[in-house]
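Only one protein chain is missing from this complex, and each of the others stays in its spot.
Up next, subunit A:
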Amino acid sequence: MSSESKFGEYGGQYVPEALMPAIEELTDAYERYVLDNEDGFMDEFRQRLRDFGGRPTPLQRADRLSERYDREVYLKREDLLHGGAHKLNNALGQVLLAKYMGKERIVAETGAGQHGTATAMACAHLDVDCEIYMGRTDINRQRPNVFRMRIHDAEVNPVDIGSGTLKEAINETMRDWATNVEDTHYVIGSVVGPHPFPRMVRDFQSVISEEARDQIRAKAGRLPDSVVACAGGGSNTMGAFHEFVGDGDVDLVAVEAGGSGLAIDEEEELAPHSASLSTGDDGVLHGARTKLLQSRDGQILESHSVSAGLDYSGVGPELAHLADEGRVTPVNVGDDAALEAFHRLSKTEGIIPALESSHALAYLEEHPDELGDLVVVNVSGRGDKDLDTVIEESARRNLDAAPTMEVFDGEQ
């Protein structure tokens, strides 16, 4: 088991002893139900992804982007999955697995709220109790998703410690899990955490690349030159890449949040970005060895991104490994470029992308020539949840691309 728990040097199981039996139990369940389809688990999962989730999602040719960049650009439309983001693939898989394991209660953390929403939705669908931990900062910038979680009957617990973002929410969820481990499953929201989470979440998300691979062949007659996906923790990234990893001619480009710059403020223990894959150092956080934003002493730095969903100081261990191997190319774009890309796609294609996905689209704008003639961009989710942030941040930056909203802004 130990060899499978790692991706090269990355991964592993660095958690308190109280959680280890639960992790061993989960590993066993993952191998039996997910890998071996025991009791038809995967059949039921795929059936629910179709009937409840709305899979397959389309692979759409983006006509105006193709014209703009003078190449074929296709969008994998995970924003059209039920709930509005790829997160449901994983949440549905894990909540169903928890039911097969006889667990009665689900806890989960959320940053942007999409994972929390997907988990609350899956729990309502499958009739399981659900509690979500969310940082106070993220609650304030993602209120629509908080209401959606509550509407699905989930408890939402605010986390006030630290910067009140995803990192703190993960810590708090791990503490809850360690207290209630006997009847509770922790639905980790990305390809992070101790083994088997990075592998299992990737497997649930790899339906994205499985479909995209078939769809691009059917539509374009060949595999793409590149697949582009944004990377925070990395679940949509690994989902979009996994089935292409063996296709050596397909470039896999992971776009991280460059925030407001890459320089780190060691005094304040703050990184003004979330580019852990391209700039982080090897370390151990939240159960796995991976690339982290950390000080020279090993304290974890607060990260930053205009996108709450990318605002995390670590990254999945498999991505760290694939980047070291040269199979995945980590790049990054800044907050401004992401906001501009948000407006561009909304205007030119009639699709409002999540701010996360906007990073992938911004890279396409900045470096189209590096992506070849046939490009697939993963639109990991829709941007409705980000409207408040986008309007506020666009106005603050006087973004030319943004519509003017002041006259509608509730003035008496």
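Just so it is clear, contacts are C-beta pairs under 8 Å (C-beta built on N, C-alpha and C of every residue); 3 or more make two chains touch, one makes a residue touch a chain; residues count from 1.
Methods note: contacts and distances are computed from a predicted model.
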If you had to name the missing chain as UniProt does, which of "ABC transporter substrate-binding protein", "Agmatinase", "Tryptophan synthase alpha chain" or "YeeE/YedE family protein" would it be? "Tryptophan synthase alpha chain"
Sole residue of A:99, A:167, A:199 or A:382 that reaches the chain not shown, by the stated touch rule: A:167
Which residue from A:60, A:180 or A:329 sits in contact with the chain not drawn here? A:180
Contact residue for the chain not shown (choose from A:190, A:294 or A:358): A:294
With the missing chain put back, which residues of subunit A would touch it? List them for me. 2, 12-22, 24, 161-162, 167, 171, 174-175, 178-182, 269, 281-287, 289, 292, 294, 296-300
